[in-house]
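Here it is, the structure, as structure tokens.
Just one protein chain is left out here, and the rest sit where they should.
Per-chain residue numbering starts at 1, and chain names A, B and C are given in the order in which the chains are listed.
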Amino acid sequence: MSGGLPALTRPAEDRTDVLLDVNDLVVHFPAGRRGILGPPSKVHAVDGVSFRVRRGTTFGIVGESGSGKSTTAQAVIRLIPATSGQIVFDGENIADFRGERLRLARSKFQIVFQDPFSALDPRRRAGELIREPLDLLNIGSPKEREARVRQLLEEVGLPPQAADLFPHQFSGGQRQRLCIARAMAPEPDLIVCDEAVSALDVAIQAQILNLLKKLQRERGLTYIFISHDLGVIQHFCDDIAVMYLGKIVEQAPAPVRAILGAAPPL
Amino acid sequence: MNLLLHIVRQLANAIGLLFAVLVLNFCLIHAAPGDPAMVIAGEMGGASADVIAALRIKYGLDKSLFEQLFTYMSKVVTGDFGFSYYFNEPVVSLILQRIPATLYLVIAALVMSVVIGTLLGVVSARKPNGLFSQGVTVIALAGYAAPVFWTGLMLLLLFGSVWPILPVSGMIDVVRPKTGFAHVLDIIQHLILPSTTLALVFIAQYSRLARVNMIDALTADYVRTARAKGLPETIVIGKHALRNTLIPIVTVAGLQFGHLFAGAVLVETVFSWPGMGRLVFDSILRRDYPTLLAVLFFSAVLVMAANIVTDLVYRLIDPRIRSGAR
Amino acid sequence: MPSVLPPVLSVQNLSVSMRGSNGFVPVLENLSFDVAEGKTMALVGESGCGKSMTALAIMRLLPEDFIVTSGSIMLDGGDVLAATPAQLRGLRGNKMSMIFQEPMTALNPLYTVGDQIGEVLRQHRKLGRRDATEQAINFLRAVQIPAAEKRVHAYPHQLSGGMRQRVMIAMALACRPKLLIADEPTTALDVTVQAQIFDLLSQLQDETETSIVLITHDLGAVAELADDVAVLYAGRCIEKGTSHEVISHARHPYTRGLMACVPHLQLGPATRNTQLELEEIPGMVPPLGARGPDCAFLPRCASAGDVCRTQPQPPLESVEAHAAVSCWRHREIAP
Partner (left out) sequence: MTSIDTPALPRDASTLPSRPAISPTLVALRQFCRSPSGVAGAAVLLILVLTTVFGPHFYGIDPLDLVDAPFTPPGEDAWLGTDYLGRDILAGLIHGGRATLTVGGVAAIITIAIGVTIGSLSGFFGGVIDTALVKITEFFQILPPLLFAMVLVTLFGQTLTTVTIAIGVVSWPTAARLTRAEFLRLRNLDFVKASRAAGAGNGHLILRVVLPNALPPIIVSATMAIGVAILFEGGLSFLGLGDPNTMSWGLMIGQNRNYVLDGWWTVIFPGAAIFVAVLAISLIGDGINDAINPRLRKRG
């Protein structure tokens, strides 16, 4: 899919280079009832969203808080139940996956959350946290998993002995590196970065963005990058979708046009 | 309008729960070992054969369980909770006579424990490491650990023999019955010891609760904002922090009402206070099951009423709930 | 700072320390700056650099384990640090007031917005309850809150984040204070709302000539709103000057690195730079208690020389009329 706006009709093109194809994704949350008998009122968090993500690229979703960007991303990797819609991942509609089939498919798509201080279980050591995906999806033998953990720590720029430390012994930036190592453990094709750098200081933010870029180059990873910071999105993403009140209102490759010009330009 | 809707919903919920209590009572009668008729008649008084036979027909014990439930319900709904052979009165009137005494006791204890408990907690939160605060913590622990019937007996001993300035049993002065205002004063005098005994345990709980919540409130952002506005400490604490501290206390007060009631049974037994608690004690001695189960039901009604009241008070204090943002 | 009037706020060698497990740990070391009337001074730095502690020290609202270990804070000629509790209450909300980062929790959820604004007026201007509410409505209009006469009876949870911050601003400016301290006023808000709050602050400043101390880590805000800026790193001021001078001609390697880290939004057609690495500052801020006499930025500084490793951190050396920097090699780094 070259630059330019995606034409409304989908031209037939090479299936292989599209990793993820989301069609008319809808997520409604029940929000209590008006009267005792009245119909349950619903929050229309995501209201019919469609987009495609090419393999090895970074698809950015930007929008204000409450625009539904995080809900969309978490619904795509089935962390939040979608009301309706298709999620074709690597040719299969994972929206229909259930139980064990879904659980095993999770090795293909992982997530890094925004707040490093609540994304790591405070009662377990860093090594165990990175190992957890391998244990749950029983990838490789125990010895291999141990080696894999050390190798992952190395790749995200943390020393091997970090494996024995508890989350409260790391800084915000280091914790985010742990989360990235953990997301990479089962060697996924897609990693959702849900505001992964928003809670970090500017200098640390740059380190993490460069780390993610390096890992994408080396491993051909595909990212869905969620943020409210247009500067970061424009710098980091190949394609951008802008969400407003649960809908995609604008979609284009990044460098062509900045859309929401509200950020104080320097 | 929203409030009315809420109250209707609360009442519906209450009726549902009380209906469940009645079903529970019914099941208890049938689940208890032995013949339900015996249970209904009560082993002690009036257990003659023909009374049992009459009861069998009255409660349709020969019919299917479901029909029995229906007959039991139809009776209870019309207020017929059975007949107490020991007291020779319908159970309902027996209980209605005793409810006021228990209400005086429980409400006096509740008010005393919430007010004193909150005061102790709030004051000790100001200087958490201060001497006063340590003292309050010790009193709280002791008050919580002392069994209420034991403290009751202690007070009975103290004011009964050592320092006889307070009446130690019953609700009114039987020797010199008084009328009008003096009568009320007499009841209050009799009420002091039992309500204090009952309140002690809950003063302990509320002071701990108030202390922890006040400490949290004092570190909240809005208290910092209040101070940044140059408001004097009295307003910062009295207006801003206190009202936020009251919310958990009101919630717990609603939930604790059942425990308060349970404590009343013990206190009434110690001070022979003529309430439902004393009635329960007597009905157990005489295996008077209908009364026992009826008291259980009526106390559930009172606790339900208390929950509804505390919920309304809660909505009064916290506007977030009032506007439906549950 | 060439200003004819005496500065509204003058902070000299302010140091704040935290009572750690063994002895006091410096959080802020020898910070000095002045703010003239109607001017905005920005304190910029990453989390943990002590900028918020400065604000709380000025307001004498330091949390329990933090104390001012040295320095003076003069507000409109009065010594804040020597003020008695009664005098302090007279200053806060009246001569100097503050708005905080989390508008969600900074307002008391159980009282109406009008009541919380009216409180300041009742306390400092001895207004009656009705007049105070009256004034509160005017102030709500002044901060551009629509339907102010209705919103005055609203509770905080019924307002959006942006609205609540406007209420905080109304509350802070109700008694026309000489100084307004804004501690990261927009960090918790959306980008679009941030711009509105910044516009509001600058507009109110023009009308009321209030001096503002703006605490932020957003360099964009500094460029747009601040007249002067002080860059803080690990509790020390490493660069100071007019915002134009510091932003266009940063001298300290940390300030320069900070500028380069931020992926700036290029409007219009821009070169394809997604593959380029963002300039980054490796390592992390030295934690509290691990800050020796030498330059705090040394472990992360790419242009550190021998002089930096042997000498302690230099005091602020004024390079020009409106700029000063604390770096031995600033001439080689930014000629």
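A few notes on this one:
Rule of thumb we're sticking to: a contact is a pair of C-beta atoms (placed from the backbone, for glycine too) under 8 Å apart; a residue touches a chain by one contact, two chains touch by 3 or more.
On a predicted model such as this, the values are computed, not experimentally measured, just so you know.
Checked against the full complex, the candidates B:Ile57, B:Val77 or B:Leu157 give a single residue touching the omitted chain, namely B:Leu157.
Check B:Arg9, B:Lys63, B:Lys178 or B:His259 against the missing chain and you find that the one touching it is B:His259. Within the whole complex, the absent chain has one touching residue among B:Tyr206, B:Tyr222 or B:Tyr289, and that is B:Tyr289. Counting the whole complex, the residues of chain B in touch with the unshown chain are 13, 17, 20-21, 28, 31-33, 39, 128-130, 133-134, 141-142, 144-150, 153-154, 156-157, 160-161, 212, 215, 255, 258-259, 261-263, 265-266, 269-270, 280-281, 284-285, 287, 289, 292-293, 295-296, 299-300, 303-304, 307.
Residues 74, 77, 79, 103-104, 106-107, 110-111, 113-115, 118-123, 125, 132-133, 136-137, 151, 154-159, 161-162, 164-166, 168-171, 174, 179, 182, 185-186, 210-211, 214, 217-218 of chain A touch the missing chain (whole complex, contact as defined above).
The rule we apply is simple: only the chains that are shown with their structure count from here on.
Chain A and chain B, compared by their mean Cα positions, are separated by 53 Å.
If you average the Cα atoms of chain A and of chain C, the two centres end up 34 Å apart.
Touching of two or more other chains is recorded for no residue of chain B. Those residues of chain B that touch chain C in the shared complex are 220-222, 224-232, 235, 239-240, 243-244, 317-320, 323, 325. Interface of chain A with chain C (complex): residues 58, 64-65, 171, 173-174, 201-207, 209-210, 213, 228-232, 234-238, 254-258, 260-266.
Against chain A, the residues of chain C that register as touching in their complex are 46-47, 190-192, 194-195, 198, 217-221, 223-224, 247, 257-258, 261-275, 277-282, 284-285, 287.
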